[in-house]
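One protein chain omitted, others in place.
The first chain written gets the first letter, and so on, giving A and B; residue counts start at 1 in each chain.
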Amino acid sequence: MSAEELKQLKPGQGPHEPEKATLEGKNKFLGFWFFLGGETVLFASLFGTYLALKNSNLDGPSTQELFGLELVFIMTMILLTSSLTSVYAMYHMKNYDFKKMMIWLGITVLLGLSFLSLEVYEFYEYVMHDGHTFTSSAFGSAFYTLVGTHGAHVIFGLCWITSLMIRNAKRGLNLYNAPKFYVASLYWHFIDVVWVFIFTVVYLMGKVG
Amino acid sequence: MSTATVQKRGFGATLWDYLTTVDHKKIAILYLVAGGFFFLLGGLEALIIRIQLIKPDNEFISAGLYNQMFTMHGTTMIFLAAMPLIFTLMNIALPLQIGARDVAFPFLNSLGFWLFAFGGVLLNLSWFFGGAPDAGWTAYAPLSVQSPGHGMDFYVMGLQISGAGTLIGGINFLVTIVNMRAPGMTYMRMPMFTWASFVTSILILFAFPALTVGLILMMFDRMFGANFFDPTMGGNVIIWEHLFWIFGHPEVYILILPVFGLFSDVISTFSKKRLFGYSAMVFATVLIGFLGFMVWAHHMFTTGLGAVANSIFAVATMAIAVPTGIKIFNWLFTMWGGNIRMTVPMLWAVGFIPSFTIGGFGGVMLAVAAADYQYHDTYFVVGHFHYVIVGGVVFGIFAGITYWWPLLFGKVLNEKLGKIAFWPFFIGFHMTFFIQHILGLMGMPRRYWKFQPNESLDIGNLVSTIGAFLMAIGTIVFIINIIYTALKEEKCGTDPWDGRTLEWTVPSPPPFYNFKQIPLVRGLDALWVEKVQGNGEMTPAEPLGDIHMPNNTFIPFMISLGLFIAGIGFIYQVDNKQWLIVGIAGLLITFISMFVRSMKDDLGYHVHKEDLEKGAGSK
């Protein structure tokens, strides 16, 4: 079983769903879904905390004063697009087209990086120009913890996908690494979904009231 | 590597084997040793608490030390004793009960253990570095945030690390149960212990992240200047209470459900009857798990949530009594008409039923919100939760360890000593905790360092302390039994209890690959079905072939060690920023280990058919 798993697969050679073709792959697939269930509770708790504290800004700027929607909208679009590109990557994986998968994953990583740099820029503005810091009020703590935890997930996701790409660049796709690519892309989708909630709950609702 | 020959090995080789093992049976032993150690430690702390309360106005230990003592007693017993001992039972029995060769993620199984172990050690290091945590195991803010010294920092980091281990374990068992069942092992043929472990794992998955978040917030407040729980900076102390109990209430079901399952198996086996109302039991287990998430605020009736919230949570809490009652009656009716063998596991089970019933009564009484205003945070609560956790979980752990001892070590624990251990523990348990209900009603709040001489609380506390020492005697006899059995008892071979489920179809102890051939399951109580209908052996579901096994690995140990070092670094960077270097170094160890793990192919190895045929490790 094991040595076969490492055999490089070309288009039309492998089973229908390479990510779930082996027991290890199935386990990984299911286990990761469970993990995302736990992550959902984690973010739900952070959202709850944020909602409880979002008006505790003391003398600092309120959500209405602080947030502008243009930058965040661009960030949202970038991340949504990156989710789409990772879908393309998985599509090509299922067709055993390794090269195209790598290209689309590369685009995903680039989009993720640009999202991240915009977020860094956003935080920099808040800290330097608005006096809105992690320690300035309970609102500040809650904001940076929620959005920052998401940011940390983005960083981890980028490192993960990049490592996978480098490690497997030469040997192509096989039944051993297909599940790895697949769960990494699942993770990336999850990050994206969380961001949609952040965009709605933190920024939109913050701007409206 | 690929042969199964067992030879005498030196201490170093054995140690290395356990440090790197991914075998669920060896990990069960690791959990047993670590959990057993922490159980004794927590028990010692309990005795010190009871000595302090033996008489009014006692000066045995100082107020500050007393607060550390009960905080560490609670934290140790819940996170470092009960949880790992439950994991011992799950690890040893669960894969065998469903006919699997191992858990779904052997690597993660090992990682979960080492995270737990390093977290536990980190937490207990606080004793040696300026004092243990002292804000109660519930660590209510802002007392916990304001607590001086580093005690609470150790609490935050220690629990964060060991909590991650538990979460990983939960996911692992879930996937194992869903994906690794033997052919024919449908969901409704799974033994109750497996079912209960399944529901418990779901609870772990959805409950622990809330604790993770709570601990992160507290870490940020204590170590990095955040203001979540500081009212002067806009913070709100109630957030901690919610997060803690959203985790904390499911946590008690996480502990008790596997024990329910275990007792179902034990009662069925030793009554020689199939479990009465199996599907009702499954339904009740799932329902308890579900309701367990809906009732956390009953720990907060006096927080000031208002009459509407209190009423809703009161009624929801009462509802849990229904599935729990179903279970009690089904156990009784399993025994009804049976042929009851009073072995030691059965003795614990029989002791458990009335004890847990009283615990359940206390639970319903506490659910009555308007009456809980009197019970809340008194010894009534202390009495109640010890009735469910000791009378339920600890009895269950004693029963489970005795029941599955053959799978762990190939011997049956001495029955006579087992019974001698049971009685002082059982009597001492009721002496210690029943009276505490009354003490609470008589006006004694919990976490009291002293009670005053003229408050009529003297006799009750004295009785309680005497009971605690009886429990200590029972525990000591249990340990003597372990030593005696190791030295004197004979190997027991396969199926020492006349069992009904799959774990008794393999030799005791099982070979490292568990099943030479994966069995075909033909009904509930798979082995019993074969005993009645067939020749008493399982029909294999596959021809004899090579068995794929995972390699041992040292990486889980390194990942956990890295987090342990990082934890220490982050605790002390509050005093001196240079400690951040240690923190980052620790994280680097962790991330590099993770990187190595994901970059290096680990394909495992095969046990060859020929070796299996030669009968390596099997009969």
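Throughout what follows, a residue touches a chain if its C-beta (ideal position, glycine included) is under 8 Å from a C-beta of that chain, and two chains touch if they have at least 3 such contacts.
Heads up, the rule we're going with is that contacts and distances are computed from a predicted model.
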| item | value |
| --- | --- |
| Name under which UniProt lists the unshown chain, selected from "ABC transporter permease", "HEAT repeat", "Electron transfer flavoprotein subunit alpha" or "Cytochrome c oxidase subunit 2" | "Cytochrome c oxidase subunit 2" |
| Chains shown that the absent chain touches, full complex | B |
| Option touching the unshown chain, where B:T21, B:N67, B:T432 or B:T505 are the choices | B:N67 |
| Touching residue (missing chain; options B:Y187, B:F224 or B:W336) | B:W336 |
| Touch criterion as defined above, residue of B:G10, B:G306 or B:P543 at the omitted chain | B:G306 |
| Selected from B:A93, B:L123, B:I288 or B:L347 as touching the chain missing from the view | B:L347 |
| Omitted-chain contact residue, chosen from B:T14, B:S279 or B:N551 | B:S279 |
| On subunit B, residues whose C-beta touches the chain left out of the figure | 62-64, 66-67, 134-136, 140, 142-143, 146, 231-232, 235-238, 271-274, 276-280, 302-304, 306-307, 310-311, 314-315, 318-319, 321-322, 325-326, 328-330, 332-333, 335-342, 347, 350, 353-354, 357-358, 361, 364-365, 367-374, 376-378, 419, 423, 430, 434-435, 437-438, 441-443, 445-452, 454-457 |
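Here, only the chains that are shown with their structure count from here on.
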| item | value |
| --- | --- |
| Chain centre separation in whole Å, for subunit B relative to subunit A (CA means) | 33 |
| Contact footprint of subunit A on subunit B as seen in their complex | 104-105, 108, 167, 171-172, 174-175, 178-180, 205-210, 212-214, 216-217, 220-221, 224-228, 230, 233-236, 239, 242-243, 246, 548, 595, 598-599, 601, 603-604, 606 |
| Subunit A - residues contacting subunit B, complex | 1-3, 5-6, 23, 26-27, 30-31, 34-35, 37-39, 41-42, 45-46, 48-49, 52-53, 56-58, 134-135, 137-142, 145, 149, 160, 163-164, 167, 176, 180 |
